[in-house]
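All remarks here apply to the structure that follows.
The other protein chains are all here in position, but one chain of the complex has been omitted.
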Amino acid sequence: MRLEKRSARSSAALVLAPTGAVAFTLIVSALLVLWAGAPVLRTYGLLFQGGFGSVFALSETLTRATPLVLTGLAATVAFKARLFNIGAEGQLYAGAIAAVAVGGLHGGSGFDAPPWLLFPLMLAAAALAGALLLLGPALLKLRLGVDEVVTTLLLNFIVLLGVGALLDGPMKDPGALGWPQSVALQGDLELGKLIAQTRVHTGLVWAIGLAALLWALMKYTVLGFDIRALGANARAAAFAGVPVTRTMVAVALLSGALAGLAGAIEVAGRTGYVTLDMSPGYGYGGIVIAMLAGLHPLGVLAAGVFVAGVQVGADSMSRALAVPTYIADVIVAASLLAVLVATLLTQYRVRMR
Amino acid sequence: MNTFIEILANPAFWIATLRIATPLILGTLGVLLCERAGVLNLGIEGIMVAGAFTGWLAVYLGLPLWGGVAVAALTGAAFGLLHATLTVGLALSQHVTGLGITLLATSLSYYGYRVSFPKVNTPPTIAPFAEMSGLGVPILDAQTPLTLLALLLVPVIAYALNRTPLGLAVRMVGENPQAAEGQGVSVAATRTGAIVAGSALMGIAGSFLTLSAFNAFFFNMINGRGWVCVALVVFASWRPGKALLGALLFGFCDALQLRLQQSGAGQVVPYQIWLMLPYALSIVALVLVARKAAYPQALMKPYRKGER
Partner (left out) sequence: MTERVLRLDRITKRFGPLLANDAISLDLHAGEVLALLGENGAGKSTLVSILFGHYSADAGSIEAFGQPLPPGNPRAALAAGIGMVHQHFTLADNLSVLDNVVMGTESLWQPFTRRAAARARLLDVARRFGLPVRPEARVGELTVGERQRVEILKALYRGARILILDEPTAVLTPQESESLFATLGQMVASGLSIIFISHKLAEVLRVSHRVAVLRAGKLVAEARAADSTREQLAGWMVGHAVQERTRRPAGRIGAPLCTLANVGTGGDGRDRLDDVSLTLHAGEIVAIAGVSGNGQVALADVLCGTRSIASGSLQLRDEALRANPVWLVRRGVARIPEDRSGVGVVGDLTVWENAVSERLRSAAFSRGAWVRRAAARRHAEHVLQTFDVRGGGPLAPARALSGGNMQKLILGRALLAVEGDAPTTLIVAHQPTWGLDVGAVAFVHERLVAARDAGAAVLVISDDLDEVLALGDRVAVMHAGRLTEAIEATRWTRAAIGLAMTGVPESDALRREAA
């Protein structure tokens, strides 16, 4: 098999590629549905309905999308600079715990301060926790060439264990009857609901706002230019005067902060306290979303809603049909690989030897 | 201190160490093969899940235990072939492909499990490998045949890499693919072969958990062991012998923390700190090794033949 660069953008390819990707994904998941013995079209119908078909469905989707968008933004800014941050999961938990530490009730080190002061402090603490967590691996990469994929991955486990220790000990909620969960956040620090009787909360507004901010940063600021140049071609960027070390540090701080905020916003908006299972892999999901979005901050919004919708829809569909909810992750994984291949095929032609 | 010595003196401790280390040995050898050929395979976490599931399912459906192991190996090899097609054939990003495959393999396995057993709450069990009590070697005779396989594979793979022409070709494509191509070796074929073989080992590593350590398939069974293997390879400087050491060290820490939890020290220090130790030590080892890393020089650099 050989790759040959296309000399001109084939417009046929530009249309066929995403269509091919969608078709591939639909076929793969259709096969799985058939394996489960369920009717394919009805499954897809219920899946779509469950994710997007009613106000309630949409609200669930948006609730789920909120942390995914934030970790997706974290992955976007990092991967754009070729800093492969796989540690968003740990950064999320670190942010969540930091938020509760600042804003929790008795037991946690909840401070006695007015909410208008405590709320931004809580968010800042979460952002800082996430940022510092990624700074270590980033510096190790800059100074010693240690691969950040492995260090950020390992830190995920260390952080989760650390949070577990805190939940068993100093930050344990005494009223939870032995269940490992943290002290709860003060009531007035919780995020309000966007739609009554649903779970979707103002954290979504924060997520959308941060996506817009990141987009603006990348497009309109000098730092954004530096990040894009550095990730595209480090040598040329250095030639043009981009400060490499400083930019990389900024990227690490931004990415970690976004993931940390994801944790804080989940606590403040959905759960109210920290548990060890509050994130079903949001950190890793963010990476997939960032790739699906082509590392575009506004695209992350769409990709986040897509992935969340598929997951929520699958949950709902699996209650009605005997199709396991895990089909959601299969759909997401298949679309990711399909999009990768499709994007490549718009630029290269495959020749069989 | 006494507790410490008590724990170490008990043979059950060492038995547990070796048992915990077994999937890590197999998985690390798998990643090692891929990386020596120049390819980072982040699909290991998912491939281990898939190996655990398919191996167990095959046995549940009537195959003998070693048949299950073979099925797990084939599953791993299949995902390895997918990885190779995308990263070697299409030169896609190795990071993203690997993570995509982990997600795909994991979700397919969980899906397949639920489709096969829609109504059960406790996972159905099988009869796992029995201990090799006939061996007569202490500690080893309390292990199952897969552990023996893992231990034997270490010198076999070391030999294959260092003393066979095929192993030399694998090492060369991971160091300087242009040189390999210029001396008549196909970089694409060699890399693909190494990835498929390594992924088969990863599949077997996963099957150890369902066919030996436990006797059923649970969700979240792999729990990051795959990622640990990725770190262990760097810690082992890409050498099979050191990979064994690293895996044993990790098993040591894991077995230790379990026992310390029950001892006096366990009341003082939260057990999670002990659990953290192996991961923390891996990072420290990575930092120390980074200074003089004998990196396969072509690792993670895609190779496009004939491009100027």
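Which chain is which? They are A and B, in the order written, and residues in each are numbered from 1.
Note that in this section contacts are C-beta pairs under 8 Å (C-beta built on N, C-alpha and C of every residue); 3 or more make two chains touch, one makes a residue touch a chain.
Keep in mind that this is a model prediction, so the values were computed, not measured.
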{"item": "Identified contact with the non-displayed chain, of A:V15, A:L213 or A:A236", "value": "A:A236"}
{"item": "Where the unshown chain meets chain B, residue by residue", "value": "163-166, 168-169, 171-172, 175-176, 178-185, 294-297, 306, 308"}
{"item": "Hidden partner interface residues of chain A, rising order", "value": "220-225, 228-229, 232-233, 235-241"}
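Following the convention adopted for this analysis, only the chains that are shown with their structure count from here on.
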{"item": "Chain A and chain B: spacing of chain centres that average the CA atoms, whole Å", "value": "27"}
{"item": "Touch list for chain A against partner chain B, complex", "value": "1-3, 32, 35-36, 84, 86, 140, 144-147, 149-151, 153-158, 161-162, 164-165, 168-169, 284, 287-288, 291, 322-330, 332-334, 336-337, 340-341, 344, 348, 350"}
{"item": "Chain B - residues contacting chain A, complex", "value": "40, 42, 85-86, 89-93, 95-97, 99-101, 103-104, 106-108, 110-112, 114-115, 118, 188, 224, 227-228, 230-231, 234, 270, 272-273, 275-276, 279-280, 282-283, 286-287, 290-291, 293, 304-305"}
